[in-house]
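This report concerns only the one structure given below.
Just one protein chain is left out here, and the rest sit where they should.
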Amino acid sequence: MKVVHYLNQFFGGLGGEEEAGVGPDTRNEAVGPGRLLEQVLGDDSTVVKTIVCGDNYAAENLEAVMELVVNEVRDSEADLFVAGPCFVAGRYGVAAGALCAAVQAELGIPVVTGMGVENPGVDLYRQELYIVDSGENVADMRNVLTRMAAIAKVTASGEDVGRPAEWGYIPRGIMRDEIVEEPAAVRLANMIVAKTQGQPYETELTQTGFEPIPAPPAVADLSNATVAIVTDGGLVPAGNPDNMPAIASTIWGSYDIATVDNLEGEDYEVYHRGYDNRHVLNDPDRLVPVDVLKELEKAGEVGKVYEQFLSMTGLANPLANSRRIGQEIAENLKSAGVDAVILTST
Amino acid sequence: MAQVTAVTPVAKMVGSNRVVQGKGIVYPLGDAELDAEEEKDLRRAIVRQALEALGTEV
Partner (left out) sequence: MKLTLAIHDVSDAKLGSGTSLDGGVLTVDADELQESILQDRRIQSVDIEVANPGQPCRIGVVFDILEPRAKEPGTGTDFPGLLGPMAVAGQGTTHVLRGAALTVVDAQQEPGIASKMMEMHGEAAANSPYGNLHHVVIVPRMIPGTPRHVELNALRLASARAAVFLGSAGIGQAADSTEEFDLDGPSTNRDGLPRIAYIGQIHGHQMVVEEDERILYGSNTEGMVPLTMHPNEWMDGAVVCSYWVMRVESYFYQNHPIIQELYRRHEAGEINFVGTVATVAASLEADRNRNCLLAAHQAKWNLNADGVVLTKYGGGAPHVDMGETARICEALGMKTVVQVSDSSGDRRAESAMLFNYPEVDAIVYGGGGDIGWDAEPVERVIAGSPTAAQELAQMRHIPAQALCGVTNQQGASVVRAVVY
């Protein structure tokens, strides 16, 4: 295999932080950890190019470095691109992740990198890349490179890489169904016995953390504000004009309420399999409270009720899809001059 | 944005900043056990709470 390897200034032998501003330099041979990489990859592999670049330079000129690296990899007809390992060096990890992702996307060849789990490059690129868990100890270099080489070889041969714990990479968060030996009842019992006795156990899923969302400032004067109603409860006009699905909608709809003072069940349908829809069908105001909001508009408590309500179906919706729909709805309402939103969720 | 929901733990988990307690999953702004007038009073109260949340810094 022909391999192109990316290193920062430290591992490329140029020096420490004082050399972090150095621009990319391409050598036609293995450098530093690259020699070890050649060893662990085996006899038929050669590092044909090593690109060494300072961490600050890469951080500040990422687009240019990406273009350069992709071109170098293409020109050398490489079969594999390796970056790092980066351990817990943050700028190095972020650059290595970006470069691997770019090479993978543009050239479709196997790529692999290594980082400690705390490296900020992990959160950015774990879903796209095989990132070997390098820990933080640089003395583990041989061990880390051996695991990177193993993953590189398997991906190059077109086979699937096995489970993260067995292969030593950071879980990418991709789920695959498998038929296992032990039914869930046995796995549950194993885990509760281990947990109550202080023994190690391995959860089958790690929970998802959410970044805090900056709160927008308060609406200064509601009596002058335009307020919109948005729902994820799947309410749509009778006939379902946008073909809203009853689970995990990829679309959202915007429906006129300019001339109605309350919603009548006969005019609406609910597309949402996650709750019993009968009560909302009897009176849609229980989900989309047009009746009281219009009253409050007449009483001057709110300036204006936005003339459309927006609706989608939240049930079992993938996070990426929900984020996109949220973004689109926010942009739509913002450009329509809406000042505030009441979101109703089932 | 103020979010009215009967499943507040999920709203809080994803980072919703202005969460208002809804009545039930099957009717966030209603209650089939009440008569029509009482139910509308309840809905008005929940909407007013949402408006109050919108007008309050968090």
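We just call them A and B in the order they show up, numbering each chain from 1.
We adopt the following convention: a contact is a pair of C-beta atoms (placed from the backbone, for glycine too) under 8 Å apart; a residue touches a chain by one contact, two chains touch by 3 or more.
Owing to the predicted nature of the structure, the values given are computational and were not obtained by experimental measurement.
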{"item": "Sole contact to the chain not displayed, among A:R27, A:R74 or A:R273", "value": "A:R273"}
{"item": "Given A:Q207, A:T259 or A:S335, the one touching the chain that is not displayed", "value": "A:Q207"}
{"item": "Among A:K195, A:K298 or A:K334, the residue in touch with the chain that has been omitted", "value": "A:K195"}
{"item": "Listed residues A:G32, A:G90, A:P120 or A:P171, member touching the removed chain", "value": "A:P171"}
{"item": "Contact set of subunit B toward the excluded chain (per top definition)", "value": "6-10, 13, 21-26"}
{"item": "Absent-chain interface as seen on subunit A, which is shown", "value": "127, 161, 163-164, 171-189, 191-193, 195-197, 201, 203-210, 247-248, 273-276, 278-279, 315-321, 346"}
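Keep in mind that, in the parts below, only the chains that are shown with their structure count from here on.
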{"item": "Approximate Å spacing (C-alpha centroids) for the pair subunit A, subunit B", "value": "30"}
{"item": "Residue ranges of subunit B touching subunit A (in the complex, touch as defined)", "value": "1-7, 10-11, 13-18, 22, 25-30, 32, 39-40, 43-44, 46-48, 50-51, 54-58"}
{"item": "Partner subunit B, residues of subunit A touching it in the complex", "value": "210-213, 215-220, 222, 227, 230, 233, 275-280, 282-283, 285-287, 289, 291-293, 295-296, 301-302, 340-346"}
